[in-house]
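The complex appears here without one of its protein chains, the remainder shown in place.
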Amino acid sequence: MATLDLGGQSIEVDEEGYLTNLDDWSKELAEHMATEDGITLTEAHWEVINFLRDYFQKYQIAPMIKILVKEIGKTMGPEKGNTKYLYELYPAGPAKQACRYAGLPKPTGCV
Amino acid sequence: MTLRDSLSERKENIIEKWFERIIDTYPPDTSRFLKDQKDRFANPVGATISRGLEGIFEEILKDEQDQAKVSKFIDNIVRIRAVQNFNPSQAISFIFLLKNIIRDELTVDVLHNHNADELLALESQIDGLALTAFDIFMNCREKIYEIKSNEAKDMTFRLLQRANLLKEKQNHVADDMNDVTQ
Amino acid sequence: MAKLPKPEELAKVDFKPPKTGWMDTPANLKPGTFCWGAKAKNLQVVDFPNARDWNPTEDDWKLPKEWEGTVLEAMADRLSKYRSFKLFLDICVRCGACADKCHFFIGTGDPKNMPVLRTELLRSVYKKYFTNSGKVLGKLGGARELTYDVLKEWWYYFYQCTECRRCSVFCPYGIDTAEITLMAREFMNLLGLNTDWISGPVSNCYTKGNHLGLEPHTITSSVEFFLDDIETITGIKVEPTFNRKGAEILFVTPSGDLFADPGTYTAMGYLMLFHELGLDYTWSTYASEGGNFGFFTSNEMAKRLHYKIYAEAKRLGVKYIIGGECGHMWRLIHQYLDTWHGPADFLEVPRSPVTGTVFENACSTKMVHVTEFTADLIKNGKLTLDPSRNDHLKLTYHDSCNTARGMGLLEEPRYVIRNVCNHFYEMPENTIREKTFCCGSGTGLNASENMELRMQGGLPRANAVKHVHEKYGVNMLANICAIDRATLKASMDYWVPAVGVTGVHELVGNAMVMTGEKERTQDLRLEPLPGEEGNE
Partner (left out) sequence: MHIAVPFFTVIFLVLIAYAGIEAAHLHVLFGIVIPYAAFTVFVLGFILRVRNWGRSPVPFRIPTTCGQQKSLPWIKASTVENPSSTFGVIVRMALEILFFRSLFRNLKTEMHEDRVVYGSAKWLWLAGLAFHWSFLIIVIRHFRFFLGDIPFVLEMVEGLDAFLQIGAPLLYTTDIIILGAVTYLFLRRVAIPQLKYISLAADYFPLFLIFGIALSGVLMRYFFKVHVVGVKTLTMGWLSLSPVIPENVGVIFYIHLFLISVLLAYFPFSKLMHVGGVFLSPTRNLINNNRMKRHVNPWDYPVHVHTYEEYEEEFRDKMKSVGLPVEKE
């Protein structure tokens, strides 16, 4: 099992860097992951991460992007409800990068 | 007689040898299948290689090569080798094989016709093809990694574009996507 | 100066052909060609043995003690339970007719991907322990012991078979490698040797009702999302029901259609069609999966997962069931469901409420394929169709292995396609219908970590698509399978980037003129319809 080192504490992640145990998530961890990718998390980033975590809390799955875009638009104003905005925040792709920071698992099955 | 004339004359011979040598880079059990199965749908690997080589060679024979065409033929071959557990040097080495074959075939002609300079030019040209092949190989591998790493996202990729359609022009997104994937 | 290798040498490096016979050539797990091992938590959910986290690339696979005994015992058991298994191990004459029929052999060139040899991997062990000739003659008789290396080889190659049954079509005795792979996977599952990509959906499907793990409120919210889009496109508000008792029909489809593109557009197509017909039907959040990744582990697990379809039909008191577009779902419904959970005598023989057609061919199972249902509607003139709305598409059709070779559903989807699209071109004859090539990612091989394998296995199919793309300008590949929709997209993206992937009912949704709809300017993907491109 791969692990991720955070302040002396080692946290299990799977083969692709997703958290094995979703309870291991913390704000520090998200910041740590982002730093490794060369990103400083701003308030705007946190809005998305929080949305993802809320969504996951509610549905136990990462949202489809179309939902993410639409919902962000609804809650944070239409000027933020577009892909470009999300891409500026998460250059490696909001679904992938933001989900990883938010501690969400990757989906499996016929997807 | 120019070098190109000699090449033209021995076209079939050269292509055949070239094909055989490439096929020999596969295990023997496989190579026989690749050589013998002529149905291009039952044997896409063999058929693609054989058509590709012919296409590339045809272009070499011309005075003015159509770069796009050559790239297309190389692409077809390299695209397959890029997912077949070859490392980069192995995957594109097939281009260099052509040099050897041409030397073997045409040394006598070249000496006789005094067109060594043409041979050198041709070899440089083949080197150029190898560079093209390398670019293509890298593109293919990047594509694989892109598909790989994006599959989770991919389930939403088109939606991303689509959601954006409401706001902006589509090619914007495409550009953005290129920026982040390359 | 060091001597540089010649191109010929370079080309051969690391690709040494096996000098030894196949028996003495252990499997070499190449990166990109296998899936991650199953996680402990997913195996625990369904009480599978030897649940633990493990990594296939490590030497120690953390096998249970005396695993050889477990395998051999299970093999004896299955030999006594399945004639197919016993017979197919005994009667192969190794004529080689199957050798070049497998998409994995064609794409990888790995001799162990020839169906005959894939089976021989297991047959050799069978011979050693269950036949006199094998016991006496040993290697000479094609027999070998079950060792750690052999087991690893099984794991590697039996998770490189998509159970597509193409080889079986060409075998003079009908030997079906799928039957062998199914058994091999059963044995390996007794040792906890599954893959993450299969065990995850299995565990999800068991507890939550579907592979993706969509919970009831997630399903409704996802469908609501589609309804918004349908309203945007057509101006019509569609109002489907969920878990409704007393509906006439239960509709079951793979969950991929509810949460993954382009399956979601197919789901929109169903919603629009059923609305337009005014069908008295319901979705179920419990029986929310038609597919069955359990089938990729063991017969028993498959049976456990498919239980909920009839159970839910009974609870809701429906008359019969319509099944959506899915490949292996239909092999199981057609060839297994009734045997597992029938007789479904609490249901009625399906009769289309729109046309009055009685589906005699489903009189026992009471499940109708949605393309059978729709083909009947079109034949009876019950739908107003405007195929020109699909004029921007030049289509070809990919037969899913399971509906083609495990059912024979060949003409129904074609009939539907021909009626909703104006431009339809078949791929070469050797690559369609019963000879169709697998997408390369069936039986739970559609992960991302084995992408190279998927691309190699998908090459024969993609190559045929490429042919019609170049010849006729085909730009869309239709199919009736959720795995196809999910995986052919990646395959097209790599091999024929100009070709998209669609379900058949997405095309129906586009072409169908709905009562009271506004003038459509967008297709189901919210892209402008032909002729509307400038009006953005």
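Structural remarks
Here the chain labels run A, B and C in written order, and each chain numbers its own residues starting at 1.
Throughout what follows, contacts are C-beta pairs under 8 Å (C-beta built on N, C-alpha and C of every residue); 3 or more make two chains touch, one makes a residue touch a chain.
The structure presented is a predicted model; accordingly, all values stated were derived computationally and were not measured.
For the options C:Glu434, C:Glu517 or C:Glu532, the residue in contact with the chain missing from this view is C:Glu434. Contact with the chain that does not appear here is found for just one residue of C:Val169, C:Val238 or C:Val354, C:Val169. Interface note: of C:Val71, C:Ala375, C:Leu393 or C:Leu526, the residue touching the hidden chain in the full complex is C:Ala375.
Among C:Gly408, C:Gly473, C:Pro497 or C:Pro530, only C:Gly408 touches the chain left out of the display. Which of C:Glu153, C:Glu179, C:Asp196 or C:Glu325 touches the hidden chain is settled by the complete complex: it is C:Glu179. Remark: the residues of subunit C touching the chain excluded from display are 21-22, 47, 79-87, 90-97, 99-100, 111, 114, 116-117, 120, 131-133, 137, 140-142, 165, 168-176, 179, 206-209, 215-217, 220-221, 242-245, 285-286, 300, 303-304, 307-308, 311-312, 315, 333-336, 338-340, 342-343, 357, 359-365, 367, 372, 375-376, 379, 404-412, 415, 429-430, 433-435.
In the analysis below, only the chains that are shown with their structure count from here on.
Rounded to whole angstrom, the centroid-to-centroid distance between subunit B and subunit C, based on C-alpha atoms, equals 32 Å.
Each chain gets a centre from the mean of its Cα atoms; for subunit A and subunit B, those two points are 39 Å apart. Residue positions of subunit B with contacts to 2 or more other chains are 149, 151-152, 155-157, 159, 162, 166.
Among the residues of subunit C, those touching two or more other chains are numbered 259-261, 449, 486. Residue ranges on subunit A touching subunit C, taken from their complex, read 1, 14-16, 20, 58-61, 64, 66-67, 70, 107-111. Interface residues of subunit C facing subunit A in the complex, by the touch rule stated above, are 36, 39, 53, 55, 196-197, 200-201, 204, 210-215, 217-218, 221-222, 225, 254-256, 259-261, 263-264, 291, 293, 446-447, 449, 482-483, 485-486.
Of all residues in subunit C, those touching subunit B in their complex are 6-8, 10-15, 17-18, 30, 32-33, 99-100, 105-111, 259-262, 428, 430-431, 448-449, 451-452, 455-456, 459-460, 463-464, 467, 486, 489-490, 493-495, 525-527, 536.
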